[in-house]
Structures are given as C-alpha cells and as structure tokens.
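Note that one protein chain is taken out, while the other chains of the complex remain in position.
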Amino acid sequence: MTIPGLLPELEVIRKDFPILERTVAGGQPLVYLDSANTSQKPQCVIDSMVDHLERHNANISRAMHALGAEATEAFEGARDRVAAFVKAPSRDEVVFTKNASEALNLVANTLAWAKGPLAVGEGDEIVITEMEHHSNIVPWQLLAERTGATLRWFGLTDDGRLDLSGVDDLITERTKVVSLTWVSNMLGTINPVADIAARAREVGALVVVDASQAAPQLPVDVVASGADFVAFTGHKVVGPTGIGVLWGRREVLEALPPFLGGGEMIATVSMERSTWAGIPHKFEAGTPPIVEAVGLGAAVDYLDAVGMEAIHAHEQAITGYALEGLLSVPGLTVLGPQDAASRGGAVAFELAGVHPHDVAQVLDTRGIAVRAGHHCAKPAHARFGVQSSTRMSSYLYTTPAEIDALVEGLHYTRSYFKVG
Amino acid sequence: MTIPGLLPELEVIRKDFPILERTVAGGQPLVYLDSANTSQKPQCVIDSMVDHLERHNANISRAMHALGAEATEAFEGARDRVAAFVKAPSRDEVVFTKNASEALNLVANTLAWAKGPLAVGEGDEIVITEMEHHSNIVPWQLLAERTGATLRWFGLTDDGRLDLSGVDDLITERTKVVSLTWVSNMLGTINPVADIAARAREVGALVVVDASQAAPQLPVDVVASGADFVAFTGHKVVGPTGIGVLWGRREVLEALPPFLGGGEMIATVSMERSTWAGIPHKFEAGTPPIVEAVGLGAAVDYLDAVGMEAIHAHEQAITGYALEGLLSVPGLTVLGPQDAASRGGAVAFELAGVHPHDVAQVLDTRGIAVRAGHHCAKPAHARFGVQSSTRMSSYLYTTPAEIDALVEGLHYTRSYFKVG
Amino acid sequence: MSAELDALYQEIILDHYKNPHHAGLREPYEAEVHHVNPTCGDEVTLRVHLDGDRVVDVSYDALGCSISQASASVMTDLVIGRRVEEALAVHEEFLALMQGKGTVEPDEDVLEDGIAFAGVAKFPARVKCALLGWMAWKDATSQVLRNDNPQETA
Partner (left out) sequence: MSAELDALYQEIILDHYKNPHHAGLREPYEAEVHHVNPTCGDEVTLRVHLDGDRVVDVSYDALGCSISQASASVMTDLVIGRRVEEALAVHEEFLALMQGKGTVEPDEDVLEDGIAFAGVAKFPARVKCALLGWMAWKDATSQVLRNDNPQETA
C-alpha cells in the first residue's frame, strides 16, 4: 500500500511503540484507532521516565544536592524542549499543568479573580464554539456564572465548520475572552484560529486556543496562532498522563493573579501575607509533575525528530484513505468535513441501524479499538441531532492496513446486526 | 548496629530501591536523607508503571475497548487500594489530584464558591497553624482575601509544639474551617489532630488535615483522625509525582460545588448549562493521572506489605538515633521536639557559624543529600528567629550507618569552616 | 470472536432492541426521572405509575445501545403488574447477576428474558448500559414511595 504522504519508515516507527506488538481479543493484533483519546508511548519516553526514577529522582529547585540538581535540570530542560516544540518566545511562558483541562481552567479561574483590565464581570461576554470539548465549555460556564458575564458561542455549519457569518455580532467590544479549539476532537475540523484571533485582538479580547488535538498533529507556532494562551495535554503527544501545558503571553501571565497557592509559587510567605514568584512558577503550586515532564520532554523530542510536517502529512494521508474506506460502507455517515485536507485525524461517524456502543463492541472483538459515545462533545453531537457516534482516530503509527481492518470490521458489524 | 524498632530486613528493603545503588560525588555511595522532600521509588512501583505504559495504556472510562477496560480497571483499582490504605469508608470519597497542594487548594477553592451552610464570608474565621507548609497557608490566605473572612492561627511553643493554651479563643462559633498539618515537615512535631478536630466539630467547623508527612510514616485512619478532609501526596509515599489524594467525607464532598470543569466531571453538558457527575468524578476534570495512579496503587501496596506500624517504628528508631548523633555535634541545635517518640522523621537543625546552604554543600560532596533552606515553612522558621535550616529526613530504607555518615559529615563541615 | 459476541448479543436481546416493550411516555405517573450514562451518553426518561403497592405502569423514552434499550424493555416486562416489593426483589436479583462478573447463575423463574443478560456481566463496560433503565426505575419508584401522599405531577 503506497499512499503519498505516509511516513516512509512506518514499520520502523511502529517498532518504537511496544504496545503495538500486543495481541488482544484472543490473539488478534491490536488495531489502535483511539489516538485522539490518548496516544501510545514510544519506548524512548518510557525509558526516560524509568531512568529518571531509577537514577535521578529528587524534588526540584528546593533540593540542592546532586540528585536535586539533576532532577531540576531534567525538569527545567523539559520546559526548554516544550518551549521549542511550540516555538514559544520564552521558556518562562510555558506553565506545566496536570492536563489540558487544568490549563483551560487555570485561565478561566484566574480571570474570575483578576482585577483591573483583565477583570470579567456583568455585561462582559465570553465567546466559545459549539464544537468545543467539555473541558473548553464548562470552565467558561463556571466563569460566566460566577462573574455575571454572558457566555455566547459560534454555531456550526451543516458540514461541521464554524459558522463565521455572524462573527461581527459575536465578537464585539463587550467580548473579554474568545476560547476555541484549533482542531475538533469530534468533527476533525481545523479552525482558522489566526483569523478569529485577529478579530478578537481588534476588540481587545483575550484569545485562548485549545490545541489538545492540534499539538499532536500540526506544527504549532504559538505566536503565529495569534493566541494569548495555548493549551495542550501530554498524553496525546506520545507523552505520559499527569502533565499538560499552558503557554501564555508573558504580559498576560504576569498580569493574572495566582491560581493555586502553595510551595514553589511564592516569593515570600508570612502568616499575614505572601508574595508570588515570577512566571512560570507563580502558576505551579506544589511539587510539579517531574517524571512526567521528563517523559513529555522525550515525547516532543521524538515528535520533532520524526518531524511535525511529516506527521501532519501522514495524518492527512491516513485520514483521506480512511474517509474513502468509511464512505464505502453502506449506511455510514461521516460527521464533519469530508475532505482530508481541511481536517485532523479524528473521524466520527454513524452507522445506520447500529448504535455506536454496539459498533465499538463488535470491532473490539476483532482487536480494533475505537471510541463510542459523545467524546466529551455533547453539544456538537446535539447540533447534528445525534446522541453519540463512533470515532476512529489515527496517529503517526497508523497504517493503511489498520484502516482496512476497520472498514472490514464495519461491514461485518452490519451483517452481524443484520442491517442492509 | 542493632537499635530496637529497626526494620528487620533493612538490607532486603534497600535492594528494592534501585537508586540506592547509585554513587554520587565521584564514586561515593548515595546517602539519601531528603525523604521528607520526596521519597525514592521501589522497583515494583517503577515496573507497574512500565507495564501499564507498555501493555495497557488507554484513556479510561470513556474508552470501551479492551485496553480501555484494562486501563479503567487499573485506575479504579488504584482508588480501591488507596481507600484501603487510609481506611476510607468508601472508595468514592477518594479524589485523585495532582499533588497535596492541589488537594488543599481544591477544598479552599470550592469553599470560596460554596453556597449555603458551607459558604465562607465576612465575619467567618479560618484557623491554621504557624507550622504549616506554604501549601497549607497560601490557599487559606487566598480564600480569606477573596471572601472577606479572617485568617487566624495557632502559635508555637518554644519546643516546637502547637500552643493549645488559647484553643477556646481561637476555635469559636465564628470558625468555619480548621486546617492543620498532622506531622510538621520542618519541626517533625506530631500534632494531636483528633483532639483539635473534636473541638472544631463542637463549633461546627470543617477540619482539613494535611497528611503529607503523616501518610508516609504513620498508619492513617481517616475516620479516627476526626477530619472532614485528609490530603497527601503520591511522591512522598514511594509513589510517583503527578498524583495526590484528597479524602473527604461523602456529605461534604457532595455538598461542595465543583472545582475544575471539563471532561469526566459532568453528568450532561449543553451550551446553556451542565450538571455534575457524582463523587469522586465531580472533582476530577480531564484525563486523570492514570499511570501515576497505577504507580501509587503499587506504592501503597508496598508500604502495606512492609507494614505501616513497622515503618513507623523504624522511623522512630532512626530518628532517635539521629537526634542522639546530631546533638553530639558541638554548636548544633535541633529545632522542634527533642524526643523521637513525639515526632516524625524530619529533623531540622542549625549549626552555629555555618549557613545551612553551606552545610548542605559540604555534605553533598560526601554523597549525603539533605535539604537546606526554609523547607516551604517560612513562618515556622521566623517563629524561631531563623531564616533557614538544614534538614535531614529518613524513611524506611534509612540505615544507622547513613546517620553516622551524616554526623561525621557535620563534624567535617565544622572543621572545614573552622568553627570551634 | 463471533461466539464471544453471541454470548453478549443473545437473540432475546436483539429482539427486545428491535421491538422494545412498553416504550414511550404515558400518563398517569407519579414520578418521572432522567438518567444518563455519563461515559457514553445513553439517556433514559422514565415514569412510574403505582397504585398502592402495585406497579401499574412503567413508561420510558430511551436513547442508547442495544443492551441498554433491551434491558429497559425486559425490565418493564418484569415489573409491571407486580407488587413493588416483588419488583424490587427482581431488581436485586438482576443487579447481583450484572455485578457478578460472570460467576452468578441466573434464575430463569425470576428473571425470565432477563437471563439473556448473563453474558453482559463479563463485559464490565456494558454493565452500566444494562443497569441504566433499572436504576432509573428504582429511583423513580423510591421517589414515589418517599412521598407519603403521592400526587400527580403531570
């Protein structure tokens, strides 16, 4: 199978991921098509974590001994690598969180307490979109409820793109924050974040970009994105769970009040009052995810070594092939844009007559892992009048043969449930 | 060297910790006396994480395929083990956070938004102590500042215990929350949490116990502690970084508003409004620390297998031996209680004429890792008129010979700096 | 793999899925509840109508997979017409079957078509599906019972 754009050394890359050698469901090879949910980890990431735990483990900053210096260097070195991965102007603008959800909540939460120009209150508006992951909806609902601000959102077109027709009504002088996803985890849509950011800038609104699905797939340049904040999560970029990233523009990070309080985020503490450390530490209370940062550093190095452009091309090639295969299944409807060029590698679909949960179950008995449900995007499902869908999602290790297995599995599913 | 109370199989236990075989500072064996800062990890914890990443990695709950089921079982299984470790009446009362700091902030933060009987506002008082870690001070300062409540605190006696003489003036009908550490990370003091909790209960105040230093060393029974909340951190109980635990009484957890918003913590989401999942999920927004929970589960299993009573006895024996050795060094003053029976295994001290940072440096060249500085307890240092101290802290793998090395190193430090 | 699937998707289940019994929302009723499975989003709106200690009607509107739909259908067959106490006992029996991880032998005399769900117990991710309708029924019924003077809420 040769499709233009596929990673040339695909079999070599697959060898880097130990789990891909596993068999499931009674000896069948694992066909892992759930990477938008979480990605698998290459050996080098796992090894970096083991080496850290077995040889360099210590707490950071505060520890001045040899192990402490090694652990601090490993942790802060990971910050340098992540800063380079997203082309951050300064390493100090990279805040480690526990996941993307916390990164988004950090922004919403500190805005709830901000004073001065960043303060959010009655009469102010927060703009999101109907295709957001719950983690980019609920924090803003809470902010609106707690400050009296109003939550508004971009609707979607029938082909699963943002409906930009009313942008000038939506993003106005009242808008304080615009928060949107770069790539939809359900529809696959790639949004024109830089255009929307430019419009938001005109009215002086802050722009938050949820890059949870973008960072794994696209070359990310935080400055070019036009955003004030960019959030993503370690476990989707072949890194471990327990770590996420919030990049923020220095001026804004500096102007925000602290998020969580405690060790590491202080300059000085007395019983009466405390002062805060500079960024990024101001936002990193307590012992940070040290071994997770080590793993994440190795992960982004791995992705950079393969090349984000090449990974993006691979995703597009696989997605195009998958769209073709899926649409050959009778009764199957793909949600979201139908052309691979304008979308990411998550493809959600419906199969007439079979509930997604049942589709996933049949596929699972064939060793094929897909996701079924609302994918933490209930409003986007509601917009298309469906309660749930089945989603396949690829990554740099996905092969055309795996897509073939999926398509075959779907034909089998139809026959098993006697539809058509 | 036989001291009553030492773990009988100490050499076997040490073999479980790969890092203890490391040499540092030009070939000298590592003498790790910084376990109150972070503990080392046994091989079984590291292996459980590797096995998870290499064979069972998937996102949880939301994933319905074989790997998803395995990962979910591993994650929720870890919750069961942690619940058993602290004798929680129900597994649903165990919330996973990213560290102890987040656990404490979770309580302070949700109280800031609570309505009804839990609401905190002007005229209300929050009581902490002068020996708290910054992570149990700053969240309450922020809560007080944000709600208009007043922060008050227990002072300390000259021998480093809580000054309970004014307890009835301090804990009154106005008190909404009493938050205190079980074991001080600087003074080593073990506080009478159950007594204070009983007093707090009388006035209807919530009781938060910071068990970050207690959970590693003492058998913990959350119900017997009398607390409404107990917080601790994974990396100090031979588990990984990136995970902490908040145990809370069901009624209180259920009555609190959510903390962070996003995936996993919802029952249903529409653009207009959302509803929350039941506990513990209500407080676990986003992809949780999955591989970290696996590691933590293995960690508490390991501690339970050795036996928390035995570990406590070991800590006391080593601490007693250390106190004796330290006090033999001329010019050395131990901060906090001088008898091992009423303290935990962290011993902070001053060495006349040599700054703690310099003490730590000299020890480091001998392979001995201790902590120097304020140990995230600036107010406790200020109370004793010192700006910083040197701290040695032991754990279940610490040997008397390591204490001897420390004491010898301190004699050498004095001669190096020509004091005395 | 087909054998494994067949253990889960018994003919009886697929029949109930295609032709659910007692589906739709009806009046009168004394309590209505809405339950969701947050994981996959399955939803059920369910009403109960009791007359004294007798379950006169259970009506529902369910969105969900074959297992959750069929289970709701079977549930209505098993509880409608029964005394509340008996129906709750059947619920207990079904719960025990589902939580038994495949080790519990189902009693056909009690569970009737419900025995078809024995295979579901081996699929932990599907147990929640099979219990969705039952949990909603139990919740609605308790609401009515808690209410000393049941009133029409329609």
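Think of it as A, B and C in the order they're written, each chain with its own count starting at 1.
Methods note: a residue touches a chain if its C-beta (ideal position, glycine included) is under 8 Å from a C-beta of that chain, and two chains touch if they have at least 3 such contacts.
The shown structure was predicted, so the numbers you read here are calculated from the model rather than taken from an experiment.
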Using the touch definition from the header, name the shown chains in contact with the chain that isn't displayed. A, B
Touching the left-out chain: which of A:203, A:277 or A:382? A:277
For chain B, which residues reach the chain that was dropped from this view? 25-26, 28, 355-358, 361-362, 365-366, 372-374, 378, 381, 387-388, 416-417
Spell out the interface residues on chain A facing the chain that's missing from view. 61-62, 64, 68-69, 72-73, 266-268, 277, 281
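What we mean here is this: only the chains that are shown with their structure count from here on.
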Relative to chain B, the most remote chain by C-alpha centroid is chain C
Cα-centroid distance, chain A relative to chain B, in whole angstrom: 31
When centres are defined as mean Cα positions, the distance from chain B to chain C in whole Å is 45
Multi-partner residues in chain C (2 or more other chains touched) are 39-41, 43, 126
Which positions in chain B are in touch with at least two other chains? 62, 64, 68, 266, 268
